[in-house]
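Left out: one protein chain. Kept in place: all the others.
Up next is chain A:
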């Protein structure tokens, strides 16, 4: 079976869950070969091995992470040329898709973005137009480059003993054209990343003000969940834009999504419709969010949400 390259998402050596999902997916269609970029591999090797990375290409040079996207695409293009993999998998995060885009141009290959599954023949499944249509697509030209939506695949442990190979790439001036001079980390506390979280609790227009988002945060914390917000809430300035779930914000696909005071406009549904279980609290029985829910409460979120938080905390 041919190798399938998996670009590993990590933050300073801490492997993102989506990387394990991609390794699982790669082993279904070939032999997973992880591509590590930047420092920190030593901290991550056990985790990658546990999830089936039979091979790891390690490019530890810090310079590769000092410029916007291009060096990672250059490295992958070199590996595509040298190793002739059957496909390249990246996470369908904003940056992952950009890497895929540059790699597609460099290798003259087709790219599938934001797939939620990959079937035999490397056919990608897409959930498009706000989740209204399921489309299957494949790459006809070059080496298939596939960006996979986080939380779409259940990662499976499949212990391997990775063969490690140190790799390097010489960067062109173009690869170094956009220099990252500082990475600014904004306080997000202990909560999980929105796109990676198993549970997301989001607040919308019904929350009524920034000060009331503590209700959403309290509920999220009782579940170990990430906090999201609808566009109405971020437009009003009640919660930062980077937490917006929806068509012009983040797409999430958690095991459990709890929508609090969110009507469920198509703009919002586009960002959360592939969540596995959906719960909503809304005072309007006609709210479109109730068309999606597994369980819904028609009621006042200021009564229902705190009671829910209390009940969850009691059960711990």
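Heads up, the rule we're going with is that a contact is a pair of C-beta atoms (placed from the backbone, for glycine too) under 8 Å apart; a residue touches a chain by one contact, two chains touch by 3 or more; residues count from 1.
Here is the rule we use: contacts and distances are computed from a predicted model.
When the unshown chain is looked up in UniProt, the name that turns up among "Electron transfer flavoprotein subunit beta", "Lipoprotein", "Molybdenum transport system permease" or "Ammonia transporter" is "Electron transfer flavoprotein subunit beta". Across A:113, A:212 or A:230, the single residue that touches the chain missing here is A:113.
For the chain missing from the display, the contacting residue among A:68, A:86 or A:236 is A:68, taking the whole complex into account. The residue touching the chain not shown here, chosen from A:49, A:148, A:227 or A:297, is A:297. Looking at A:31, A:50 or A:98, the residue that reaches the missing chain in the full complex is A:98.
In the full complex, the hidden chain is touched by chain A at residues 11, 68-70, 73, 93-95, 97-102, 104-106, 108-114, 123, 127-142, 174, 177-186, 188, 193-195, 199, 223, 234, 241-242, 244, 247-249, 255-256, 266-267, 270, 277-279, 281, 285, 290-300, 303-312, 315-316.
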